[in-house]
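Right after this comes chain A.
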Amino acid sequence: GSSTKSSSSATTPGAATTAAGATTAAGTTTAAGTTTAAGTAAAGGATGIKSGLTVYYIPKDTQNPYEVLADKGGEAALTELGGKVVVSSGTEDTAAAQIPSIQAAIAAKANAIVIAANDPDALCPSIAQAVAAGIKVVAFDSDNNCPDHLFINQADTATIGTAEVDYMATLVNSTGEIAILSAAATATNQNAWIGFMKQQLAAKYPNMKLVDVVYGDDDPAKSLTALTGLLSAHPNLVGIISPTTVGISTAAQYLSTHKDIAAKVKLTGLGLPSQMKPYIKDGTVKGFMLWNPSDLGYLAGYAAANLASGTTNLKDGSKFTAGKLKEYTIAAPAGATPSVILGPPTVFDASNIDQFNF
Partner candidate 1 sequence: MPSGADDDPGGIDVSTENRDEPLDGHASAAADTPEPLLVLRQATKSFGSVRALEDGSITLYPGEAHALLGENGAGKSTLVKILAGVHQPDAGELIVAGRTLVLNGPAASRAVGISVIYQEPTLFPDLSVAENIFMGRQPLSSFRRIDKVEMRRQAEAVFRRLGVVLDPSRPARGLSVADQQIVEIAKAISFDAKVIVMDEPTAALTSVEVDRLFEVVRALQAESAAVLFVSHRLEEVFALCQRMTIMRDGRFVRTSLIEDESIDSIIRSMVGRDLESLFPKTATVPGDVALSVERLTREGVFTDVSFDVRRGEIVALAGLVGAGRSEIARAIFGIDRHDAGTVRMEGKPLPNGSPLAAMAAGIGFVPEDRRQQGLVMDLGIDHNVALASLSRLSRNGLIHRSDERNLAIDWASRLQLKFGRMKNAVSTLSGGNQQKVVLAKWLARHPSVLIIDEPTRGIDVGTKAEVHRLLDQLVSQGIAVLMISSELPEVLGMADRVLVVHEGRLVGEFARKDADEASIMRAATGQTVGAAA
Partner candidate 2 sequence: MLSETTPPQTAASGAVQVPPTRRNPQTNESSWRGLLRWESALVVALAGALIYGHRTTNFWNATNFFYIGLNIGEIAIMALPLTLIVITGEIDLSVASMLGLSSTLLGYLYLHGWPIGFAIVAVLVVGAIGGALNGVLVTRLGLPSIAVTIGTLTLFRGLAEIILGAKSVGKFPATLTKIGVIPIPHTQIAYSVGCFVVLAIIYGVVLHAMPVGRSIFAIGLQPEAAHFSGIRVKRIKLMLYVLSGTVCSFAGVLWTMRFATSRYDAGTGLELNVVAIVLFGGISIFGGRGSIVGVVLATAVMACIQQALTLRNVDAQVRNIVTGVLLLISVVLPNIATGIHRLRERRRLRNRDRLAHRAPDLHQPTTTTTEGQRA
């Protein structure tokens, strides 16, 4: 697809995929790697968890480093619980490419599915079938609008939005034109965050003006075009927030090579430490945010296992312990998707960047 999937949770749902034709004739390419628990029930962690559980991890696509980290987390969790993880998805992050994986899970009578939906609605029919087949469904990374599932929220959507604006404010001392370099125009989570950013700006920063939102489709080339267009369109830009790893890394790369612009324009957003390290080091970027993707996968794994073992449920306030991450409480306000929040996002800057390797 035209969108380069080195992206984080920012990965575009059903990112515009051009005729590169990475999908196969079935329109659905699906990959899978299997890891069986080293020690089975013996290693069994939490109490009451059935052993030998099979959990299907269905990331947005199999080429997404961020997702791979999350899957690894999940494998770690299930290994502790004596179950196994099957990772299965496409090379494109389109809903169409994920459906066969859901079907495969149903066919394989999996106990649970942990899915990062490429499209909030498109997967619901298939997910409904899975639920009907008695499979517990856990959503992570980006949520879907389907009923009967638990959403593992990497960090409270509002928090991310506001936190990024606040951070930008500190960089530009709350004044000047800022812009957003997003992934695809259709990215649900992106748009959700941007929504909160706008609220926060309106509420707290009268002197900061959001002048433009441009889309790089998580493709370095497109992101760069969008970015440069942005720069020439808004000469007095002082800050760019890019809540997607492709966007922020491309922007950082450009700024680090155009010091004159870097001097005027501050950059922050969501990024992978591994990618951003050099720009933190050379001062192009002062700081950015993310959460630990493998923890996300790990938590999702425990949640799935507990749901599948009936040791917890989707009711508001029901609890479960997630191994090294201690105990979580499910929040299910009426009408909203039951969810747990991993925790506040980590801010990475010169002080701590070296401690992270994802």
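Keep in mind how these were chosen: all candidates are chains of the complex that A comes from, given by their letters.
Simple rule for what comes next: a residue touches a chain if its C-beta (ideal position, glycine included) is under 8 Å from a C-beta of that chain, and two chains touch if they have at least 3 such contacts; residues count from 1.
A quick note: this is a predicted structure, and the numbers were derived from the prediction, not measured.
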{"item": "Touch assignment for chain A within the complex, options 1 or 2", "value": "2"}
{"item": "Candidate 2 contact footprint on chain A (complex, rising order)", "value": "1, 14-34, 61-62, 86, 88-92, 94-97, 99-101, 103-104, 106-108, 119-126, 128-129, 145, 184-186, 191"}
